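Every protein chain of the complex appears in place save one, which is left out.
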Amino acid sequence: MPAEKPRLIDEEGRRLDGRGPADLRPVHIEVDVLANADGSAYVEQGNTKVLAAVYGPKEVHPRHLSLPDRAILRCRYHMAPFSVEQRKSPAPSRREIELSKVIREALEPALFLEYYPRTAIDVFVEVLQADGGTRCASITAASLALADAGIPMRDLVAAVAAGKVDGILVLDLTDVEDKHGEADVPFAMMPGLDRVTLFQMDGVLTPDELEECVKLAIDGCKRIYALQKEALRERFVRIRKEIEAGEVEG
Amino acid sequence: MMKWMAKEPVISKIKKRRIIQLISEGKRLDGRGKLDYREIRIEKGIIGTAEGSAMVCLGQTEVVVGVKIGLNAPYPDTPNEGILAVNAELVPLASPTFEPGPPDERAIELARVVDRGIRSSRAVDLKKLCIIPGRRVYILFLDIYVLNHDGNLIDASALAALAALSNAKLYGYQIENERVILDKSIWSPLPLQDHPVAVTLANIGGELVVDPCLEEELAMDARITITVNKDGDICAVQKGGPGFLTVEQVLEAINIAREKAEELRAKVLG
Partner (left out) sequence: MTIFFERRELVVPGDLLAEGDYEPGENVYKEGDKLYATRVGLLELKDGKISVIALRSFYVPKPGDIVIGDVVDVGVSSWAVNIRAPRLAVLRATDVIGRPFRPDKMELTKILSVGDTVIAKVKAYDRTRSPVLTMGEPGLGKVRQGRVVRITPSKVPRLIGKKGSMISMLKRETGCKIVIGVNGVVLVRCKSPEDEELLVEAIEKIERESHVEGLTDRVAEMIRRRKGLAGGEAQADR
């Protein structure tokens, strides 16, 4: 059945989920959610749910895959078979392989790989539920998992997609907006350093529209960055509050 | 584990320093300016067994693209459209770092970026490739074959793809007993309604240069590919490489790409 294109933005500029064009979906972040991983984080952005885990730095086997002067960063982006409407085969698709590469290249500039020669830092992201913006949520989560693992970073990497839907430039597209919209622009950066580490576009935009999308995305990234920092601090702030309120033994 | 990853060759430190030094003076290894492409040679129709073909030499980078046309059932969510399937092979003879085996992440990224440019720009109108809606459509295979890797495979491949599509034949068909059969005795030129061109820039030590050769790619921080359609609009973007670009560089790259795309397009079509 061909998918009929629904009306994505109404006369008042409201999107299907009620958002304005520059609104982010509700974001929920938790850090240190997996016991075995050295670092982990869970991110929900609207109905998109991703889980990231980091192992390392650790020895590489086989040894010939390691580098003598720095760590290698390995990244696996994978979608759970039940994460999409039509069950997806668990075997890595070409899309997952491309996304694994671009996600790795989005995170690498933030790390000091030269500190840990002959080791590997492994990042695993599982998309549990997909509703658009999965690679961006993955980068946001993986960044936090790296910080949670105590791996030194230049800055956190925040990511969000901008795009064009029903002729309007918007931020943080859902799956239906991505499928039926005119353009999708996934974007990631280190907001504290103004460095762009992911930038892709699918669709057609005039140069001015593309520049506007970049600005929208930068603004979105800065907001996500603030949420990331809050999430990293949260546990420590909560424990301090509990102690000061006398809720903790001793 | 992550068997699609590739191992890049090592560049000597003195070479890397020299590249960065030259670029800071506005020069490159082969004497080019920062915004100059290498010499481009395009030959169309070189593979007789393909429905469309072209070879592009971009400096020492050599890519052949072959277009093959077949018949297929359409995808369920697009019953009125033909199928475009783009694949890239980094064959072992092209570089000491290409291993035999299934496509690695570089080959997959290359194919998908070239595909994105063609698909987003609707260079090939897939609706015109529909024969019996919901039952039979044309499938257009675009195979990118890298013969020598000296950097900037994306631009060379996208150029070769455009050149191959521009001389591709679309066969006619007969319908016998409700079966569609290709009729190779009748053909018309494959209708092409846009001419997307990819322009790749590399960030080397804070400077942007166009069309990086292999050594420049090994010395670079990151690259950005901007695919431009015939109206000067952008129909694909891909940042690649382990480093970053500044916001300024990103915006500058878009402007440079639009200018260079016009030059490249003229070479393919002119």
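Going in written order, the chains are labelled A and B, and every chain counts its residues from 1.
Rule of thumb we're sticking to: a residue touches a chain if its C-beta (ideal position, glycine included) is under 8 Å from a C-beta of that chain, and two chains touch if they have at least 3 such contacts.
Since we're looking at a predicted model, the values are computed, not measured.
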{"item": "For the chain not depicted, the shown chains it touches", "value": "A"}
{"item": "Residue among A:Glu105, A:Asp131 or A:Asp148 that touches the chain left out of view", "value": "A:Asp148"}
{"item": "In chain A, positions touching the absent partner", "value": "38-39, 56-59, 68-69, 71, 112, 115-119, 147-156, 190-193, 225, 229, 232-233, 236-237, 239-240, 243-244, 248-250"}
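Simple rule for what comes next: only the chains that are shown with their structure count from here on.
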{"item": "Euclidean distance of C-alpha centroids - chain A vs chain B, Å", "value": "27"}
{"item": "Chain B residues touching chain A - in the complex, by the definition given at the top", "value": "1-2, 4-5, 7, 76-80, 103, 105, 108-109, 111-112, 116, 120-121, 221-222, 224, 229, 232-247, 249-251, 254-255, 258"}
{"item": "In the complex, chain A residues that touch chain B", "value": "1-3, 65, 74-76, 92, 94-95, 97-98, 100-102, 104-105, 108-109, 185, 189-190, 194-207, 210-211, 214, 218"}
